[in-house]
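Here the complex is missing a single protein chain, while all its other protein chains stay put.
Labels run A and B following the written order; every chain starts at residue 1.
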Amino acid sequence: MLLRNAWYIGAWADELGDKPLSRRICGDPVVLFRDSSGRAAALADRCCHRAAPLHLGKLVEAGIQCGYHGLVFDATGRCIAIPGQKLIPQDAQVRSYPTVERDQLVWLWMGDPSLADPTKIVDFPYHSDPAHWRNKHAVYPIKGNYMLMVDNLMDLTHLGYLHARTVGGNPGAHVAADMKTTRTPTGLKFTRWMRNSLPPPSYVKAAGFQGRVDRCQEFEFVAPNTILQWTGAADAGTATDNPQHDFRFQFRLFHGLTPETETSCFYFWSAANGYRQNDPEATEQLYREIAPTFLEDKEMVEAQQRRLDEFGEQDLVDIASDANRMHMRRMVERLIVGEQSAVAAK
Amino acid sequence: MLLRNAWYIGAWADELGDKPLSRRICGDPVVLFRDSSGRAAALADRCCHRAAPLHLGKLVEAGIQCGYHGLVFDATGRCIAIPGQKLIPQDAQVRSYPTVERDQLVWLWMGDPSLADPTKIVDFPYHSDPAHWRNKHAVYPIKGNYMLMVDNLMDLTHLGYLHARTVGGNPGAHVAADMKTTRTPTGLKFTRWMRNSLPPPSYVKAAGFQGRVDRCQEFEFVAPNTILQWTGAADAGTATDNPQHDFRFQFRLFHGLTPETETSCFYFWSAANGYRQNDPEATEQLYREIAPTFLEDKEMVEAQQRRLDEFGEQDLVDIASDANRMHMRRMVERLIVGEQSAVAAK
Partner (left out) sequence: MLLRNAWYIGAWADELGDKPLSRRICGDPVVLFRDSSGRAAALADRCCHRAAPLHLGKLVEAGIQCGYHGLVFDATGRCIAIPGQKLIPQDAQVRSYPTVERDQLVWLWMGDPSLADPTKIVDFPYHSDPAHWRNKHAVYPIKGNYMLMVDNLMDLTHLGYLHARTVGGNPGAHVAADMKTTRTPTGLKFTRWMRNSLPPPSYVKAAGFQGRVDRCQEFEFVAPNTILQWTGAADAGTATDNPQHDFRFQFRLFHGLTPETETSCFYFWSAANGYRQNDPEATEQLYREIAPTFLEDKEMVEAQQRRLDEFGEQDLVDIASDANRMHMRRMVERLIVGEQSAVAAK
């Protein structure tokens, strides 16, 4: 069961160019494009004439033209031209999805349009502040339910095992991290301190640490699909109470998970460096360090999904490090139950 | 639902060589071959012993020999040899399909053999008249219901959009073509005139037109699966009432659609040039112009099928240019209903 009354990322803003983009979201085939004013739009990717996918068509002044028989639809999904006839039937239209472009992301609302409130979209101004947070992004298709990726980010003990060869390093340090979780109205937030620990090689490369460091991470989960991560380090013993202000080495990761189907998703992520801001190579280096890690997550989550497809959750056992993950799941389940009840009450 | 009491093309005559040919038709796996007298035959592609596909076997004097344990079947499907035993059980046989070879095509009857009437096979003598209609052919497998390809050929407004980069060119001209449709006992026929229009580049290349042309096309649909096309052009203003006789530039296309399954088909097509008949390069050129167009149709129809698989026909809207297509569909549906009633009445 997927939550439909939610803002999901449909695309990175720079994915919408001069060709329509096809992407399945919450099970619906969607075509994304910009109208001639540059505004992002999202329509059902199926012409109302003969079911041809609209993404095979082309962008025209008035909207998108079907590539089969030339019908044209505007950004609201209304058919505004049918070659060879003047009268356009009332029912010649395709579904449109509320669309908002913000901070380099194109967000779609897949549920009841009357409930689409843009103020509920997660804020991430760092995407729009290259002077301080130069960044680079990607989108990975993953053959696993999007919640498996959220699970993954809610339990960082996996770093020491799954990412042992990349950013993980010392499993003990991750497991023993000093962890503090706060519940928020829209999700939860947790902070992990690994004081006086050996910096991973990538930190040394990025910031030139000479000895041990105080390392801190903050993760904020915003239901149902976004995780905002801040990570920083300072020479051991120099950490302050306000590390996001004071740490000389820090970066931010944005993680947005969009369900494609019940068993697949898109992982939109970015890395923004808050150090060496004038050095494009710092951004590239950070991206290069992180990208392979997420491919390790993808591989694991896809393997996990295959087992879940076959056996479901039977006989699974929760462990101590599942606490945040389970809280997150309960929140999303509550949202789904709420959505279902609202539908049933209509 | 597929019509079974109909002649469908199983293969081009030249596809039947020294090896058996395997092809699924109307859902049935069929093996096609020639017996030692050169006569085309079609059997169920499954040995009655252990279900091995017969197409993995080889052609022998008496028919086809299973490649697993050596059973031999003649062109009627009767088992005539079982290695190691003299007595051949009565029930040792496989289904055979009535087969007729005509005009370079091998036609199969997939329904009740007692109804198989070869006089019902569409005539296309141009395949057998290389002096006047030099031709070249192909077969394209398409992952779409065969009717989607018939639809495609019944509504030529798609030329201006789907084939914009190839033969289409000017969409307005196609949409505004002067069109006349006649119903026939076995289908329908329509003629399209585009007078005083710009010839497509391929026409100019083929026939050296210097200016505008009168362009004419005739399409005959013969239910349920054949479309016979004649196309010609003459210098603008010189068109007569008998263009098939008088036009110096003309060609014929044969389109035969054979259901493989409910959602896939084989597209047998040929192109025959009625100009520069002594010049093999004219035929090659015509074929080269047309082949990519049909691959565009294939791509679109396959995409359409995927949407139909998922959503069916719900919310689709008919438009003016669908008239011939809809008449064609009604004819085929009437044939299917007739076939079903006959079966029920038995």
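Everything that follows uses one rule, which is that a contact is a pair of C-beta atoms (placed from the backbone, for glycine too) under 8 Å apart; a residue touches a chain by one contact, two chains touch by 3 or more.
Just so it is clear, the model here is predicted, and its values are computed rather than measured.
K.L.:
For the chain left off this view, which of A:Arg134, A:His158, A:Arg215 or A:Lys298 is in contact with it?
P.N.:
A:His158
K.L.:
By the contact criterion defined above, which parts of chain B meet the unshown chain? Give residue numbers in ascending order.
P.N.:
The missing chain touches chain B at positions 29, 45-46, 48-53, 56-57, 65-71, 82-85, 89, 91-92.
K.L.:
So which bits of chain A touch the chain we can't see?
P.N.:
Counting only chain A, the missing chain is touched by 151, 155, 157-158, 160-162, 171, 175-176, 299-300, 303-304, 306-308, 310-311, 313, 315-321.
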